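Notes follow once the structure below has been shown.
Only one protein chain is missing; all other protein chains are in place.
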Amino acid sequence: MVRIKDLLQWIDSWAPFRYAQSWDNCGIQVGNPQSPVTRVLVALDPASSVLTEAQGLECHCLVTHHPLLLRPINSVRTDSWPGTIIMHALISGIGIIAAHTNLDAARVGTNAQIEELLGLESAEPLDAEADLCGDEQYIGIGLVGLLRREATLESLAGKLSEVLGGAVVRITGDPQKQMTRVAVCTGSGGSMIGKVLASGAEVFVTGDMKYHEARLAEENGLAVIDIGHFASEKLVLEPFGNFLRSKAESEGEGLEVFISKSEKDPFKVIA
Amino acid sequence: MVRIKDLLQWIDSWAPFRYAQSWDNCGIQVGNPQSPVTRVLVALDPASSVLTEAQGLECHCLVTHHPLLLRPINSVRTDSWPGTIIMHALISGIGIIAAHTNLDAARVGTNAQIEELLGLESAEPLDAEADLCGDEQYIGIGLVGLLRREATLESLAGKLSEVLGGAVVRITGDPQKQMTRVAVCTGSGGSMIGKVLASGAEVFVTGDMKYHEARLAEENGLAVIDIGHFASEKLVLEPFGNFLRSKAESEGEGLEVFISKSEKDPFKVIA
Amino acid sequence: MVRIKDLLQWIDSWAPFRYAQSWDNCGIQVGNPQSPVTRVLVALDPASSVLTEAQGLECHCLVTHHPLLLRPINSVRTDSWPGTIIMHALISGIGIIAAHTNLDAARVGTNAQIEELLGLESAEPLDAEADLCGDEQYIGIGLVGLLRREATLESLAGKLSEVLGGAVVRITGDPQKQMTRVAVCTGSGGSMIGKVLASGAEVFVTGDMKYHEARLAEENGLAVIDIGHFASEKLVLEPFGNFLRSKAESEGEGLEVFISKSEKDPFKVIA
Amino acid sequence: MVRIKDLLQWIDSWAPFRYAQSWDNCGIQVGNPQSPVTRVLVALDPASSVLTEAQGLECHCLVTHHPLLLRPINSVRTDSWPGTIIMHALISGIGIIAAHTNLDAARVGTNAQIEELLGLESAEPLDAEADLCGDEQYIGIGLVGLLRREATLESLAGKLSEVLGGAVVRITGDPQKQMTRVAVCTGSGGSMIGKVLASGAEVFVTGDMKYHEARLAEENGLAVIDIGHFASEKLVLEPFGNFLRSKAESEGEGLEVFISKSEKDPFKVIA
Amino acid sequence: MVRIKDLLQWIDSWAPFRYAQSWDNCGIQVGNPQSPVTRVLVALDPASSVLTEAQGLECHCLVTHHPLLLRPINSVRTDSWPGTIIMHALISGIGIIAAHTNLDAARVGTNAQIEELLGLESAEPLDAEADLCGDEQYIGIGLVGLLRREATLESLAGKLSEVLGGAVVRITGDPQKQMTRVAVCTGSGGSMIGKVLASGAEVFVTGDMKYHEARLAEENGLAVIDIGHFASEKLVLEPFGNFLRSKAESEGEGLEVFISKSEKDPFKVIA
Partner (left out) sequence: MVRIKDLLQWIDSWAPFRYAQSWDNCGIQVGNPQSPVTRVLVALDPASSVLTEAQGLECHCLVTHHPLLLRPINSVRTDSWPGTIIMHALISGIGIIAAHTNLDAARVGTNAQIEELLGLESAEPLDAEADLCGDEQYIGIGLVGLLRREATLESLAGKLSEVLGGAVVRITGDPQKQMTRVAVCTGSGGSMIGKVLASGAEVFVTGDMKYHEARLAEENGLAVIDIGHFASEKLVLEPFGNFLRSKAESEGEGLEVFISKSEKDPFKVIA
């Protein structure tokens, strides 16, 4: 029988929790490590719609990328998020686990998905923690590599929008600029611009770029492709689910793994 | 119909939440301010036995002196306290409210109960916040006053043990010392010794005294009577319950109020 | 003859610098308060293109909304921003002044422009500093008010895009939701979501919304219209320029005031 | 001739000062490292009665477990402790040395005395500093081990009271609970409860337990035996004195070592 | 009979302790407020030679400008200062009181002595605490005023050296510069240069000027006369002693007051 604590151990073998940033809060968000699990839902966010999906699927565990309790709480108010999620999770007997920056920094993680999508060569970390660098599963915080063929900012952005299922993509910089060296930081990469400039990248693929960050890039001649926080991370769910399935199988344990179908990007563009 | 938010407002009219210390966490611990309440349990601690008692009495709200979430949490682990309490409260639909240092500092609060028990005269605050001092309901943090008749340390301690139902009482100092000026700080008063010395008190009645605090008192000629954290605060529950009952009545609302019968001092003395 | 220090004093009479947030850095960024000024350029950002525009117009002063030196610097590196701007400003003899959060909080400022655009009634501050509240020119940090006529999220967003010259607008929430109560915070308003929820607003018009902020709004039933940081602030430049012109005139001073024509939103959307 | 600095070196060879906690203040409290010493008194506390005892015995040095100046001082007020002690020590020419948490963490220290008293087997540290773990004299901060024979909480508490000379012992938990795995932390162990729970101990033997700590233990099914801060540490004085005597002897130095007979537990129980 | 606590009260009536800076440590440094005093020595520093002088004069109290324990201590080491002073003070029964920045900021204090020496007119504070400004005895932190007649830097410095008994004086700036507006900060004034520049002073009279402070003054066209920390403060001792004498007289108390004759500037110049 698989328990919550087994899932934690499996995740730790795939995207070790020690890779997480010091400010992060990965692992159990709600629940009991001893609780048995036969059905699990994998998603980006511990959102109401996702919890409802988990209830509909009769899951006992929800594994999300974003932590429910990134910031500590001093009350469980059930008239607002995240208290609503805590309440429904406890009542439905659904444990919630987060795999956040440990997943970003792992060889199988969110950044690696975009690296593969772009077919980057000779990729290196944008930033890395010295004591983890020898570690096989560790690829660091963000990465920078080379396109196989030079492309314009516009064409690269267009291609990314297409392969990401028509995601709305925002660019900063001259659309006709040719580029080869690409930096990637999934999620919200604005604080990495200094590292990106130091890396010699010509374009930075990320999400959640803010205005002043875009200006800073512009002033320093760095092009930016903001593919959206959601689209930049969504891709990891499939391999994550596959890993859990095959792990359970190899352990001889019965576990049904679902990928969330209810999640949508919270932003819609009005032209 | 009484709601959780009404209870908060009533408590605020009796022991205003603005009297609470800055490090405290009073108010809603678990629940929804809009939830209706017809039966409420009043207790010192949000302990498992107390929650069970509340479930048995079919209460919708538990009002405790000690906050469930004095320290913020970054996970709701249901295999340990306080996660166990959160889970059971949410499943049973019981909201939890805390009235802690606001109650200590109020004219109707824990310190005032001991003041009355000792029959102190000319009582003044041990410490007080300047901007609250004009406030009628505010008596400050701890108090100091005069016994009507001089007593020895031993006799005063013995009398306190007796009126507190045989509570185990620990004394520091010469048992035969005569004393008139008494300082009081319910709960855990060790950090107040400097204020007590400055007040000219001859004896300090409090709970949870630690060894180095007792030595400090001893070296400075201050006697101490430690009546126990539990016994020092238990007395307030009865008037607290009475207040809620009469308040409901005066508002024309139906509300049954219970005082916990399951709570016991966690310490037993082995001679 | 107008000097830099006169401009500072004029701005202070219109959007007092004491309204600025404690973390902000308004006032002189580069230059000498004694320098004479006959031509001034007003813009949102101290960007390279804007400085070039100022040089082309033979201005002696550039007044921007965003401070060049929001964060202190410990070197003036002329191969990167902001060192490049400092160098060119000094060589061209152009002083740089910032009017940032003082302008946001003033009755004539960025938020008031959007309030007027939306035709809000009964507007109140989202947040305010107590000691400034009696001040006539102070409207606080963000605001909340009522539309004259109920509108759907989609129609309101569409109208905003239109009156803002076709700006790309992103929405979060149900496009068909009807709403009347609108909160506004120009620039980057994500950190204000708690205040917006407390204000009872049904929709929040702001810029630079991030993913987790959008999710938080979504979970709490708050609609969001992100009109873009740039578009949310651009409107203030015209009245700001008019004020400087009329102020100079009323002082009998010759001063030519230009509004930047070179500034563009750094983001382009690729569908 | 033995000097204060020799005593420091000897103590350091027995309970190395580098084992002390970062917040502690071991070593010389009052005096001159060059002062000669022929008679030394060993005690738990730098109390008035102990200093008087040292004067009566014509000692030149007082070695205590608890530091006189744990918190730094900005005046030497001779009308209150610790100024009174400083004054009398200087006038009598008595140096004062503290061996506090270095002694707690040493193989010969306070925790080891209780370990031996209980006859614990397979003892391990409750907590330990990684860089000291290879050190032969280091046993860490608190310990956990196995009783040779299962015992009830009540019988274990009774036995401890007896072998500690009738010390008043307080228990938390079911008196009839059978237990084998025992955690120990002498002095004041309340802050260690998290580590104790993680160690799998069934009962925690310590001193100075506070109410909320007892409740936390109770809620998590951990029994507690509070043997008193004083009694938990008193035992170490005898071996400490013996060490100093034999060390002096082996160095061919004349040194008389006394163990305090005046110290008493500051608490007396009134039933 | 005069007691230490009476001296404190008298000093407080002349140079109120509430004028002291927040980082300062005025008041009792060593001793008992109840101790009687018939002879008192007034000096700048609690130095060994001064304490010997106090012993020779059979004083029971030493009042100094500089606090013995400006920084808190966590041991009283009698082989180094300040432990040596503490030891000898306690053995000789001499209490030590400090009147430091309260004296600097008082109308009768160190800065006022230099103001008078220079015959400054229209003096105002360099800096001041808002809530003390209405106070008659308060003159603020440093001051700035006008010479009755313009003087060159060199002549002013020469005159100061002369009236200060041939003190070594260091100047920064053009010796022939004419000046009228003079800032004064006794003791160590380097951190006040920003305030001095803002005050419009042409020359700054102070002590303990450091190299980078002198350079900063030089670059900003501010002349400096460094009269030495010692010489800048020595003048206050006479009026301080006179005050104590007359206060005792007016209270009908016998008190002999001495001004230190043993103190010398620790610096000697080798040309």
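Structural remarks
Here the chain labels run A, B, C, D and E in written order, and each chain numbers its own residues starting at 1.
The criterion applied here is as follows: a contact is a pair of C-beta atoms (placed from the backbone, for glycine too) under 8 Å apart; a residue touches a chain by one contact, two chains touch by 3 or more.
This is a predicted model, so every value here is computed, not measured.
Taking every chain of the complex into account, the omitted one touches C, E. Residue in contact with the omitted chain (choice from E:T172, E:S199 or E:S260): E:T172.
Of the listed positions E:S161, E:T180, E:N242 or E:S262, the one in contact with the omitted chain in the full complex is E:S161.
Remark: the omitted chain is touched by one listed residue; of E:R18, E:R148, E:K210 or E:K261 this is E:K210.
Within the entire complex, the positions of subunit E that touch the omitted partner chain are 45, 47-48, 66, 80-81, 84, 154, 157-158, 161, 166, 168-172, 175, 187-188, 197, 207-212, 214-220, 226, 228-230, 266-271. Counting over the whole complex, subunit C has residues 25, 27-34, 69, 71-79, 86-87, 90-91 touching the chain that is not drawn.
By our rule, only the chains that are shown with their structure count from here on.
The set of chains touching subunit B and also touching subunit C is given as A.
Fitting subunit D to subunit E on C-alpha positions gives a rotation angle of 180 degrees, to the nearest 5.
Averaged C-alpha coordinates give centres for subunit A and subunit E that are 64 Å from one another.
Not a single residue position of subunit D touches two or more of the other chains.
Taken chain by chain, the contacts run in an open path, each chain touching the next and the two ends left apart.
Going by the touch rule set out above, the chain pairs that meet are A-B, A-C, B-D, D-E.
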